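Got a structure here, written out as C-alpha cells. Questions coming.
All protein chains of the complex are present and in place, except for one that has been dropped.
For chain A:
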Amino acid sequence: MRRVVVTGLGLVTPLAVGVEESWSRILAGKSGAGPITQFDTEGLATTYACEVPRGDGTDGTWNADLWMEPKEQRKVDTFIQFGIAAADMAVADSGWTPTEAEDLERTGVLIGSGIGGLNSIANTAILMNEKGPRRVSPFFVPGALINLISGQVSIKHGFRGPNHSVVTACSTGAHAIGDAARLIQWGDADVMIAGGAEAAICKIGIAGFNACKALSTKRADDPQAASRPYDQDRDGFVMGEGAGIVVLEEYEHAVARGAKIYGEYLGYGLSGDAYHITAPSEDGDGARRCMEMALKRAGLTPADVDYVNAHGTSTMADTIELGAVERLLGDHAKNVTMSSTKSATGHLLGAAGAIEAIFSILAIRDQVAPPTINLDNPAVTPKLDLAPNKKVERKIDVALSNSFGFGGTNASLVFGKVR
C-alpha cells in the first residue's frame, strides 16, 4: 500500500486564524469562548459560543477581505469562506502549487461540513417569506451546498483530481481525511487537500442544538469555563466554528520534491453504533471498534499509542469514550496522555475531526500533549493522564484522534512520526 504523509496545514479556529497562532494558544491553555457577537441571542437558552475572533486580520483575527474579494464573499456562506481560507493556508504551507496538467489532475480535494450553509438557508427562507420567491439569489444554492468548499478550492487552485465531500455530522473532518488518504493509497491521486469546515453559530443552529439538550447553558457568567470535558460540572458542549485543512501526499512524491513532512498518516477506522440518533451506545462499543480498526490498519497495537486526542465534547458521553479508550489500552493506559482540545476550541462539529487531526500531528511534531482546560474535578478517576489544565511534554510517536457523530457514526485516525 502506498504511504501517505502530511505536508501542509491550515487552521481557522476560535483561538485564532493560523496554525501556529491557534496551536500556541491551545498549548498556553487559552479558551476561545465568549458571549455570541454575530447575532442577537434574545430568547436562546445558550448565549455563548466559541466564535472565530473577527477583526482586521492582525493578531490572529478573521478578516474575510484578506481571503476573498468582497463580491465573492457575498456569494458563499461563512463555512465556505473558512474552508477556502484554511485550504489556501494549507496549500501555501505545503509548497505544492503545480501548473502542469498532469500534476493538477493528480491533486484532489475532499472537504466536508456537518451542516453546511445553515445561516444562509435560514436567512433565505426568511427573505422568501417576506419578499417572495423571486428574491432568492442565484448564489443561494451554490453558496450553501456542503461540497462547494471542495468545488471552490478546486476552481481557485486548478486541482482537477478527485473532487469529493463528506457529511457525517461531528465525524466529518476525520472521515474526510481518512477517505482522502485512502484515495492516495489506492493511487487515485498523489496529493489531496482534505478536512472540514463549519459555521453553524447562528440563531437556528443554537436553537436546534439547545432543543437536543446538547449545549452548555449554565455558564453565561463565565463562558470560558463552559467547555469542561470529563469535569463533574460539565453541562453540554460549547459550539465552535472554523476550519481545518491538511495537505496529504504520497510519501515518495513528497520526498521527491523535498517537501516539509509533518508526520505520517498511519491508519483510519470507521464504525457505526446502530443505537440512537444523538447518543452514543453506552458500552462505547462503536468507539472501541473504530479505534481498533484504525490501529490494525496502521499495523500497530494499543501498546504503541502515546497520545489520544479525544472526541470529548463536555457532555455526558465523555465518560463513555473514556471507558472505551481505557478498555482498549488495558494496562498501557497508565502510559498514555489523552486530552480534549474541545475544552479550548469548543465543538466545531464537521470541522472538529480535522482541527483535532492537526493538533495530533502538531503534538507529534512538538512532543507535547495539549491540555484539557477547565478539568478541575474529574467525573471519574481516569486510568490515563487527561492533561488537566496544563500541557504535558512527553514522547509522542503515535497519536490517535477520535471523532463521533450524531447518527452513531465513528471515525478514528492514527498519525505517527515518519518511519
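We take it that contacts are C-beta pairs under 8 Å (C-beta built on N, C-alpha and C of every residue); 3 or more make two chains touch, one makes a residue touch a chain; residues count from 1.
Operating definition for what follows: contacts and distances are computed from a predicted model.
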Listed names "Branched-chain amino acid ABC transporter substrate-binding protein", "GMC family oxidoreductase", "Methionine biosynthesis protein MetW" or "Acyl carrier protein", matching UniProt entry of the absent chain: "Acyl carrier protein"
Touch criterion as defined above, residue of A:Glu69, A:Glu130, A:Asp221 or A:Asp331 at the omitted chain: A:Glu69
Selected residue (touches chain absent from view) among A:Ser137, A:Gln232, A:Thr301 or A:Asn389: A:Ser137
Chain A, residues in touch with the chain not shown (by the definition above): 69-72, 134-135, 137-139, 142
